[in-house]
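Note that this complex is displayed minus one protein chain, with the remaining chains in position.
Right after this comes subunit A.
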Amino acid sequence: MAATAMDHDGGEVVTPGELLGNSSLLAGLGAYADGRCVRASITGHRRLVPPPPGSTDQRSTVEVVGHKAHGAVPQPGSVVIARVTKVMARMASADIMCVDSKAVKEKFTGMIRQQDVRATEIDKVDMFQSYRPGDIVRALVLSLGDARAYYLSTAQNELGVVSAQSITGGTLVPISWTEMQCELTGQIEQRKVAKVE
């Protein structure tokens, strides 16, 4: 069974493989189901989360809160922050830097295809008027993609370019969902801009 620990956190400290409970509990973060029992998969504090009110499954969720989590891995459905590295006629390449507000320790390669830039007028998207190399983009991970890159999408109002620099090096300020203006020169440049929250 789990080791006894005198911690002010209240939860006992468990190590990988230790038994957390049987099938009357759901396996949450840091735990996994092994047949009819739930075991810890990382080192950390055991924590019991009561079921949300009104849910059909009345089982509690057992979690393990670790002090040191491994770097984030993009999953389908994650919102990521990426830096555009290359813009081509039908796609843009980007390095994923953050996953759901959690920094990636080493970069993952993502790709924004032409049909995923915006939700309207998909056929008329011009990649060079949507992104430039160096832009910081908020995007949604569509899928694991092909062998080379994750498929990213910015076809929502909240997704798109969040930070960019103009040709002259000044910071670009969003003025609409398709345009940004340079602070220094007033030059207007075309981008697929994310909605400011």
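We adopt the following convention: a residue touches a chain if its C-beta (ideal position, glycine included) is under 8 Å from a C-beta of that chain, and two chains touch if they have at least 3 such contacts; residues count from 1.
One rule holds for everything that comes next: contacts and distances are computed from a predicted model.
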What is the missing chain called in its UniProt entry, if the choices are "BON1-associated protein", "Trafficking protein particle complex subunit", "Exosome complex component RRP41 homolog" or "Probable electron transfer flavoprotein subunit beta"? "Exosome complex component RRP41 homolog"
Selected residue (touches chain absent from view) among A:V13, A:V38, A:L140 or A:V161: A:V13
Would you mind spotting which of A:R39, A:R132 or A:K192 touches the chain that isn't drawn? A:R39
Mind pulling the subunit A residues that touch the left-out chain? 3, 5, 7, 9, 13, 15-19, 30, 32, 34, 39, 41-45, 66-71, 73, 75, 105-109, 144, 147-148, 150
